[in-house]
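One protein chain is absent from this view; the other protein chains keep their places.
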Amino acid sequence: MTAITVPAVLPERRGHTAARRRSLRPGVVLGLAFIGLLAVAAAAPGLLTAHDPLEISSAGAFVPPGAEHLLGTDQSGRDTLARMVYGARSSLVMGLGATAIAVTLGSAIGLLAGLANRYVEGAVMRLIDVALSIPDLLLALVVITLLGTGTVNALFAVAFASVPYYARMIRAQTHVVRSAAYVEAATALGLRRSAVIRRHILPNAFKPLVVLATIGVGNAIGAGASLSFLGLGTKPPAPEWGNMLSLGIQYISNDPFMVIVPGVAITLTVLSVTVVGRDLRRRTEGRS
Amino acid sequence: MTAPLVRVDDLRVSFGGHGADVVDGVSFTIAPGECLALVGESGSGKSVTARTLVGLTGHGARVRAAALQFDGRDVSRHTERHWRGIRGAQVGFVLQDALSSLDALRPVGREIAEPLALHTTLTKAARREKVLELLRAVGVPEPELRAQQYPHQLSGGLRQRALIASAIACGPRLLIADEPTTALDATVQAQILELLGGLKRGDAGMLVVSHDLSVVARLADRVAVLRDGRIVEHGPTRQVLQDPQHEYTKALLAAVPATHAKGTRLSSAPAAVIRATPREFDRSTPIVAAEGLVKTYAGPDRTHRTVVREVSFAVHPGETLGIVGESGSGKTTTARLILGLERADGGHVSVRGRRWDSLSPADKRAERRRLQIVYQDPLSSFDPRYTVGRVLGEAVAVTGLRAAQRRDRAVELLEQVSLGAEHLKRRPLELSGGQRQRVAIARALAPEPELIVCDEPVSALDVSVQAQILDLLADLQERLGVAYLFISHDLGVIHHVSDRVLVMKDGEVVESGDVRQIFTAPAHPYTRTLLSAVLTPAPLPAG
Partner (left out) sequence: MRQLKRIATRFAAGVGVLWGAATLSFAALHVTAGDAALATVAGDGANPTQAVLDRVRADYGLDQPLWQQYLGYLGRLLQGDLGESYQQRVPVATAIGEQLGETVQLALSAALVAVVLAVGTAVLTARRRPWIRSAASGTELVLTSFPTFVLGLVLLIVFSFQAGWFPVSGNDGPAALVLPTFTLALPIAATLSQVLRTELEEVLEQPFILTARSRGMRDAGVRLRHALRHALIQIVTMSGFVIGGLLGGAVITETLFVRRGVGQLMLTATTSKDIPLVLGVVLFAAAVYVVVNLVVDIVYGLIDPRVVTA
């Protein structure tokens, strides 16, 4: 699947008791632990590996996992573990950065559509419709064609491709909240329109965004890796999981390890973030 | 006496591993040709009992009984296969609200034919004939057309008839009707009860489940009153309704507002402690006056639906004006126009002599505090993130009270609706339906309004809770002098609370006047139809 997809409306499940909501599931604990590990790798890679990701080992290329190189070395003799650890930062920056941009832009556009008069709303929604008619990966490729390849441009591409999804979600949510009985009740009390928007409409419209954005971070990491895999994002020799995987394919028959390690890392990252995001949803929905 | 059709002895049902018994030792029999009613409020176990009789108790249910017999055979050890042979063929089942109880994606004819396809060897053509015959039998006009239509294309009454037709398709020995008229308007309700009454002929039995004593009075030969999974009173209908023995049955009957005029108490709860002195209101002008209100909504295909037409009335300080009408009569839209939440397409609303449309936004906000609203569903009227304390705090803050005094005022408001200060920290979701409505009333009281619009405030509540809320509203009016614009589809409630009444139909006021006059000498034919459809466990008191 195009890894950038953000569902427009989250299906809600009912019937959770408060106690079940609060309990920590083992999958969630594992997910949080893995995310913690990634955070450490991104913040202080030196703690997890003694090697430099660009340094060429004296042991040579295609060294199997061992004491010196825990995950072996790649085709150029660089330490795979070091490249994985340093690559974590690149993944997290992609996930958080692209999501931050997409959420900010998407919310602004969605709010504009949701709160403005119907002409502005109509115009904005038609634009969103156009953006949604184009598969998000293709939208990302258009951005890259216009801006060029590279780490930063790939981040913008991933961000822009998911803007319409956030915009649509916020606008739909604003509409639901705007006509809610509690907004009417606040109006009937004599609150100012601006106070009603600030106290009731905005917080409730943005409530599902936290969960969506969390899951969105996982998707953005996958999408960023996809672009690097296609040779459009971060380029070698800079350590990045997608391009490591792309390089590894050439040696897949004699050293499948070079493909398996980054592949597992990307999947686990997306999986962990998704599991944690869904758990967040499970915890918040009973109170919505 | 002939052998009973159904015999249930010491039935116990629980859900989940160690859940308490929701049905706790229920025993009854139904003889051929007899109609038994199970009556109780929500959570009394009446529906679970009914479903157990067709083996559809639900997921994770544990069913135990000393005896569970149908037609002389023990069904307590029946497997799913056995049950399937009984369901639809020997027991027909009618649920409430046919819109959700019929498959929305299939024509009603196919739904009615389904039990025939499952249990008989009739050919398709024969089934079609039988469906038309059934539709005629339940009083559906134009059966050929109706059989091809989808549930949403039929009126509520026709849908319920179609659902009944599908339940009796195979000529079952027992018909179970679970709240068969609950979602229907009063006039339609009367017709459906008549239909069900007509089906009681022959030696088939009937089990009616309802929260409504008046429904039971029309149908049942015997009544079993359920509370918390137990039968508290059981006997012939006339005896139970006219000479109830158990305290609970007495309370239930007393709680029905229809038989009691304004000023009588419906619940046994003590009057609310209200430490406010009644304010003196200016009685020279009405609080609100509506003049020739018109509201039109755009419909599909550029049509326009006029939901309110030429409605005029005034509400004076301290009085209750009741608006009664069936669904779609324009009651709620009228209320929203009065509150200035919606703009009228014609006519105007004046608040204390000043027209809504002449006010600046700031004046509008100030005027809004004179008028407050209480909804049918209080939960959706609270911000889901807020605690009771925050809900009331916001309402209190609007009045300009200083932060230090807000908590005291919130506690005082809770006291007025008979809730304690400990509720401040709770979330509305954690409260019962009655408590939520009390909080909603407390919020409405916060700006010291002159008028509270009550839009079906007790329609979603059990009758005993409804009685408490109606008593509370009466106490508040007496002590605070607040006026009500009270909207309801329930003539009994309207009769109980109102000083004056407006009867609405299709957006128009067909009759208005003093409550006594409307209920004793209705002038308009529609009012007479409405009144004749009112079901009461006992006749209305004369005068």
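In order of appearance the chains are A and B, and numbering begins at 1 in each one.
To be clear about the criterion, a residue touches a chain if its C-beta (ideal position, glycine included) is under 8 Å from a C-beta of that chain, and two chains touch if they have at least 3 such contacts.
Remember, it's a predicted structure, so these values are computed and weren't measured experimentally.
S.K.: Under the definition given at the start, what are the shown partners of the omitted chain?
M.R.: Hidden chain contacts in the full assembly come out as A, B.
S.K.: Just one of B:H119, B:R309, B:R365 or B:H489 touches the chain that is missing; which is it?
M.R.: Checking the options B:H119, B:R309, B:R365 or B:H489, the one contacting the hidden chain is B:H119.
S.K.: Considering the complete complex, identify which of B:L134, B:L163, B:V308 or B:V497 is in touch with the unshown chain.
M.R.: Only one listed residue reaches the unshown chain, and that is B:L163.
S.K.: So that we can see where the missing chain sits, which residues of chain B does it touch?
M.R.: Output for chain B: 51, 54, 56, 59, 80, 83-89, 91-93, 95-97, 100-106, 111, 114-115, 118-119, 150, 152-153, 163, 166-167, 300-301.
S.K.: So that we can see where the missing chain sits, which residues of chain A does it touch?
M.R.: Counting over the whole complex, chain A touches the hidden chain at residues 1-5, 7, 11, 13, 126-127, 129-130, 132-139, 141-142, 144-146, 148-149, 218, 222-223, 225-226, 229-232, 242, 245, 249, 252-253, 256, 259-260, 263, 266-267, 270-271, 274-275.
By our rule, only the chains that are shown with their structure count from here on.
S.K.: Sort out for me which residues of chain B touch chain A in the complex.
M.R.: 339, 341, 361, 365-366, 368-369, 371-373, 375, 377, 380-385, 394-395, 398, 427, 429, 443, 446-447
S.K.: So in the complex, the part of chain A that touches chain B is made up of which residues?
M.R.: 180-182, 184-193, 199-200, 203-204, 207, 286-288
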